[in-house]
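One structure is given here, and the rest of the page talks about it.
Removed: one protein chain of the complex. Kept in place: all other protein chains.
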Amino acid sequence: MLKISADRLNDLFNRIASEQTLYIPVDHEPNTAEYRKYEDGMKLSESLNTVRSAKDFFFPQTENLAEFKVEGKNIEVKDIREESGDFVVFGVRACDARSFSILDKVFLSEPVDSFYKNRRDHGTIITMACTRPAETCFCTAFGIDPTTPEGDVAVFSDGKDYFFLDCTEKGKKFIESVSDMLEDGDTSELEAVREKTRGIMKKLPLAGLKTDSFGGDKLNELFNSPKWAELSESCLGCGTCTFVCPTCQCYDIRDFNTGNGIRRFRCWDSCMYSDFTKMAHGNPRISQLERFRQRFMHKLVYFPANNDGEFGCVGCGRCLSRCPVSMNIVKVMKTLEVK
Amino acid sequence: MNNDTLIPLIGVVTDIRQDTPDVKTFRVNALEGGKVFEHMPGQCAMLSIPGVGEGMFSITSSPTNKEFMEFSIKKCGCLTTWLHEMEVGQQITIRGPYGNYFPVETELKGKDLLFIAGGIGLAPLRSVINYVRDNRSNYGEVQIVYGSRSKDDLVDYQEIISEWQDDPNIQVNLTIDNPQEGWDGHVGFVPNYVKELNPSTNKTVLVCGPPIMIKFTLAGLKELGFTETQVYTTMELRMKCGVGKCGRCNIGHKYVCKDGPVFRFDQLDELPDEY
Partner (left out) sequence: MQEAMIKRAAQLLADGTVNRVMGWKRGEFVYDTTPAVFTTADELEKEFVCDDFTQANLSKYLVKESRKEGKILAFLKPCDTYSFNQLVKEHRIIRENVYVIGIPGGPKLDIEKIKAKGITGILSVENENYTLKIETLYGTETMPFYEAVSGKCSSCKSRKHVAYDELIGEDGEVLEPNRFDMVEKLENMTSQERYDFWRGELSKCIRCNACRNVCPACTCENCVFDNPKSGIDQKAAADSFEENMFHIIRAFHVAGRCTDCGECSRVCPQNIPLHLLNRKFIKDINELYGEYQAGADTTSKAPLNDYRADDCEPSVVHERGVE
């Protein structure tokens, strides 16, 4: 496999950044890694994952859809879409990499969302295999192997070198474009590292999490479970879980008066919010119970019902560490599972 | 880049009719004349005034109308209030058509049809009724039961009087909730009236109206011997995108804007009770 030694990683970053925009996770504060646009000298984060997921690259928190000029009774629509520039996201974990295929099922299904597709077409995802999973990790419950991440290119580290494996045509092209910086490497130590990680995965506290009580065929029995009342009791109705979640993709469309026309934008929304389904004449989800239930039913029942059994969760563990009251999908699954 | 459904087209309001004290019907044309797009009966369109908001409305005109689209809109929120204040010539943004439609070319073909509507619930059914009238030979008997709070609240009353009631191939039964001067027709709620009329159970039913009316109508139909597989309705939930992506109009795993708005009651029965 082609590799680059760890001390030359930044040389590679500089090379990539000279050709297209590069984003890498950096630790700008302890324990709050985030993706930043690469600038010379930036150090790749040592954290397992970023606080916010990588979904922002394709589905940003706020984006403009169109602009309108309103003059008297006349309206003019301006298509403000621009072709995205090419970019590379380096260091995406296996969980987030899988989240892209989940988001694809939403945004690339007919009618295709051109805003999402534009960025998807121009982005190259370079994933990085995990070596130090956290106690909050449960990606294996959803069939994800963190030692073999998806993406366009998968990168593996044995501590001394970074090894590059192309997974798609786009990935192949990428590796070719930097191949003069890479050399053939011996992967024997790498295999030992991966084996060790797999051993840790088996020992994770959530390693035994089961999904067989969930899925599209469990619609009404799960919806009508009496346990939602207890589960949702402490929920604050904030959007933290939604916004840090790599697969949550619900959005709102709003208009903003710039003073010089109307800008229509789309922004992340949360089914946990009280006004999410509010209409001029009523609201079908009147209490936090219904809203809380919606979020988990979506991931564990509705999404698999519409997508050949695939769950809408990748087990990244962000909601486990960020919920202000420590309520999360794992607790929901454990409470609702049929034992 | 390909067209994106979220980027709307422009329509112009070419006629405004005050139907009831709180319902107006708006005629919409493309800027160059004709229709902005084609649709099927029961489908919806997202109308908007930039800066005010977007809202999903059923297209009340029939696809057989080749000149324009119409929307009957009840004043109830921010956007609808704005729309009610519009004058002819106002441009609006429009995107669609969205959702499925009443199966006029498949399941409903050749059937005896019973339309049951309450209040503004006539809007989506009017599209089907006029489609059926324009393709009359494809369908059996047609009966319309329509009720409102009062005579003044019957939407499209002029069209009902001048066209539907005069049509020998259609039976029209109107009712209002309370007695009123100048009204010699039936008085009473729609569900009860349907029971009194005792329609033949070989009819296929299309029902739309306030949730409470639909609930009691369905119960009444069941008493008369109708089954859920014979009854269609159209749903309304908060919709934003119109394409099953924004995540708010779902009932269980079905998105009203994409998998609906038209559902048969046996289909709804399988879904969680959250609408």
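Note that the chains take the letters A and B in the order they are written out, and that residue 1 is the start of every chain.
Just so we're on the same page, a contact is a pair of C-beta atoms (placed from the backbone, for glycine too) under 8 Å apart; a residue touches a chain by one contact, two chains touch by 3 or more.
Note that this is a predicted model, so its numbers are computed, not measured.
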Full-complex contact with the absent chain, from A:Ser18, A:Asn31, A:Ser188 or A:Asn260: A:Asn31
Contacting the left-out chain in the complete assembly, out of A:Pro25, A:Gly239 or A:Pro284: A:Gly239
Given A:Lys43, A:Lys69 or A:Arg132, the one touching the chain that is not displayed: A:Arg132
Residues belonging to chain A that touch the chain removed from view: 29-32, 46, 48, 51-52, 61-62, 132-136, 200, 203-206, 233-234, 236-240, 242-244, 252, 254, 256, 263, 265, 267-270, 273-275, 278, 320-322, 324-327, 330-331, 334
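Note that in this section only the chains that are shown with their structure count from here on.
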Distance between the centres, which are taken as Cα means, of chain B and chain A, whole angstrom: 40
Complex interface listing, chain B residues touching chain A: 1-10, 50-54, 76-78, 80, 87, 89-93, 236-238, 240-241, 243-250, 252-253, 270-272, 274-275
Complex interface listing, chain A residues touching chain B: 65-66, 68, 70, 73-77, 79, 81, 83, 106-107, 109, 111-115, 118, 216, 219-220, 223-224, 249-253, 255, 257, 262, 264, 266, 269, 271, 276-281, 284-285, 290, 294, 297-298, 301-303, 305-306
